[in-house]
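Shown here: the complex without one of its protein chains, the others still in place.
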Amino acid sequence: MYRPGRMLRPVHSSATFLDGNGKVAVSQTTLNAGPTPGRSAKRSIYISEGTSRWRRFVSFSIEGFLFLVTSLSLIAVFFIILFIAIDAIPFFQLEGFTEFFTSIRWYPSGSPPEFGALAIIFGSGMVTFLAAMIAVPLALLSAVSLSDILPFSVRQFAKPVIEIIAAIPSVAYGFFALVVFAPILQTSGGHLLGILVWLFGAPLALIVSFVVGDMLADRIFGDNVTQVQRTAILLLLMGIFSVGLYFLYAPISAIKISSGTNALNVSIILGIMALPTIVSVSEDALQAVGRELREGSYALGATRAETITKVVIPAARSGIIAAIILGIMRAIGETMVVWMASGNASQIPSPWYNVLEPVRTLTATIAGDMGEADHVTGSSRYHVLFAMALFLLLISFFSNLISEWAVMRSKKKWGV
Amino acid sequence: MSQTDAKNVRVSKMQLSKDSIHQKKILNPETEKGHVISEDFSVFYGNTEAIVKANLSMPAKKVTAIIGPSGCGKSTVLRAINRMNDLIPGCYAKGKLIFDDEDIYSQYTDVVLLRKRIGMVFQKPNPFPKSIFDNIAFGPRLCGIRRKSDLQEVFEKSCRQAALWDEVKDRLEDNALGLSGGQQQRLCLARALAVDPEILLMDEPTSALDPRATSKIEDLIRELRGTYTIIIVTHNMQQAARVSDYTAFFYEGVLIEFAPTSELFTNPREKKTEEYITGRFG
Partner (left out) sequence: MKAHTRKILDKSFTGMGFMSVILLTLSLVIVLGPIFVRGIQAFLFFDTVEYRRMQLDLFDRGDPEEVKAELDEVWAERRFIYDTIAAFEEQVENEEIENSWEYPEKIDSLNDSLKALFGPRPDEPEPVLPRDRYGETRWDRAQQTFKLVMYKEQWDYSDPSAMGSKVLVPRIDSFRGTTVEQIFPYMEENLEKLMLPEFTFYWQFLTDKSHDIHFFGGIGAEVLGTFYLVIGTMLFAIPIGVIAAIYLAEFAKEGKIVSLLRTAISTLAGVPSIVFGLFGLAFFINTMEVSQSKSVLAGSLTLTLLVLPTIIRAAEEAILAVPKAYKEASLSLGASKLYTILKVILPAAMPGILTGIVISMGRAAGETAPIIFTAAVSVGQPLGLFETLNQPTMALPWNIYNLVTEHEAVDQIRHVQFGMVFTLVLLVVVLNFAAIVLRARISKKLRG
């Protein structure tokens, strides 16, 4: 039985080897390199009923434990809604809904206190809307360029940039808004705005004059238009635009900004902060639109711009909507920037679209007033902040559901 | 597929499954013992029957090849033997699949015990992203072998069996992913051998390899026969003819024919088999 030529393992390890029940049974088994007829210990693949039951119990409890840990997220969401609601409802019981949603008088510590949050809700809405106006076009263009236009090397460089923009803590943005940006806005805000108009207006004007010039040239001179004629019209249009921009600059640069901490300041910063979310989510959506669709469009003779605007973007629409919603959510929920740099004046600017006036937002109110309200736990002053939080929470909850639904729809559509 | 075609297939399926009941007889019970025996064994993916009541007996210490066109269920049969099909949601089996007098699909079967006795080599070489040594020591460690010297012994033995020893003996700690494709596949073979299995399942083990690496693996299969029961799935009929003692031909989930390889390739009993091996379809 013992054949030195094939014996390659010591006895005890072989015993461990052959024993299937997890016990180290030392046996006098012959050692085999393989299952030769000489194998004396029969290895069974069966386990006893008890062991089997025990195994099932163990794996059930492991899975149960993992499930419990996973469901902590669900419990957390449930508790968050529950606990915010528990502390929010007393406010509505004490003060009712009308004042909160219709009055603009916010004097929580006055006597009698007044809890009109309309101006604050308006402030939140205003900076969010403005931030979206800034972030959405820029982010969508960036997403399109990242997924379709830029060469790989530039993409490699742009991705980390976006990640870093997303990673910078909000307090650092707030610090920048308050300490660096606000003074500049206050001392030379008009010129800054003028420069911004140029920065965005000039390239736009350039493009428009190229396109319109080209079309005009064809319209005026017919089919046999010469290069000189084209250039002449182009130069003419560019001249008109630059004169227009020049005259636009004067009134804008004359604007005096009385306080650097205003809605415009925070909106710009919030816009930057919302960029990465919109870019990365919508880029994913654009990437999910398969190559086949793009190639189909190219094969029909469409240019890249046409393919993107007419085929890719419509196909990725729901993903892009989800991206925009998530970006807006980031702006609504942001606290530090608005708390530090919005001016925190609970007022509706006059006129209401005046973005150069200080405003106040829901998040900043919660953060700012809680320090004082914490001492008066149980009062309306304390509960009103939870009411605001509940309001925010509900907005975020429903936006999230909508965006999830949108993503799901696009996923179903493209099967990714 | 037109209606009549569908009907034909159904009819032939019925006939064949009746015939295949007799397949067991090709083994001489005196000299050859079935190591894995299936009795009316079926595998379902949800509602589709991927294997239809197969009856065959794969002899111990011989090489059995499973051939057939792609999608015919050959891999399903193979993966049923070590119950890798369990990983696929909605996949279940009916009938009996006997391994060494015990039913693989019995409720008392422990898949861990089962898989320790049935090694598997996959289509693509899949070494772990670990060192060469750790790859092969993975199985023995599972069995509770911890001592370095013991592990080294197992390592050397398995590597020699897989004809890998000379190539790796100086680079035990290198990452296994640094090996060539052929070496990786032999490493996977050595890894399977290190747990001292009784059966080796090979799922198209050479389909990702170049001709030279393929012939090396085939040589190994020939060497290992007699020591292990080897069941190999291949889409390459020449390979089946070269390495196997018995060949099973599956078509659309039905076992069409099971016979000694020489017999099946030279003198097939079924028309479908003949059509397949002469290249009429597949």
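Some points to look at:
Letters are used for the chains, namely A and B, taken in the order the chains are written, and counting of residues starts over at 1 for each.
One rule holds in what follows: a contact is a pair of C-beta atoms (placed from the backbone, for glycine too) under 8 Å apart; a residue touches a chain by one contact, two chains touch by 3 or more.
Source: prediction; values computed, not measured.
Only one of the listed residues, A:Leu94, A:Val180 or A:Leu300, touches the absent chain: A:Val180. Touching the missing chain, out of A:Leu94, A:Met133 or A:Ala167, is residue A:Ala167. For the chain missing from the display, the contacting residue among A:Ser71, A:Gln93, A:Thr187 or A:Thr231 is A:Ser71, taking the whole complex into account.
The residue from B:Gly34, B:Gly73, B:Gly139 or B:Gly182 that touches the chain not shown here is B:Gly139. The missing chain lies against chain B, touching residues 82, 84, 87, 89, 111-120, 122, 124, 126-130, 138-139, 142-143, 188, 191-192, 195, 201. Although one chain is not displayed, its contacts with chain A can still be listed: residues 59, 62-63, 66-67, 69-74, 76-80, 83-84, 86-87, 138, 141-142, 144-146, 148-150, 154, 158-165, 167-176, 178-180, 203, 206-207, 210-211, 214-215, 218, 272, 275, 279, 303-306, 308-309, 326, 329, 332-336, 339-340, 363, 366-367, 370-371, 374, 377, 385-386, 389, 392-393, 396-397, 399-401, 404.
In the analysis below, only the chains that are shown with their structure count from here on.
Across the complex, chain B is touched by residues 8-10, 13, 16-18, 20, 22, 24, 32-36, 43-49, 51-52, 55 of chain A. Contacts from chain B toward chain A in the complex involve residues 60-61, 99-100, 102, 104, 106-110, 113-114, 116-117, 140, 143-145, 147, 150, 153-154, 156-157, 161, 195-196, 198, 227-229.
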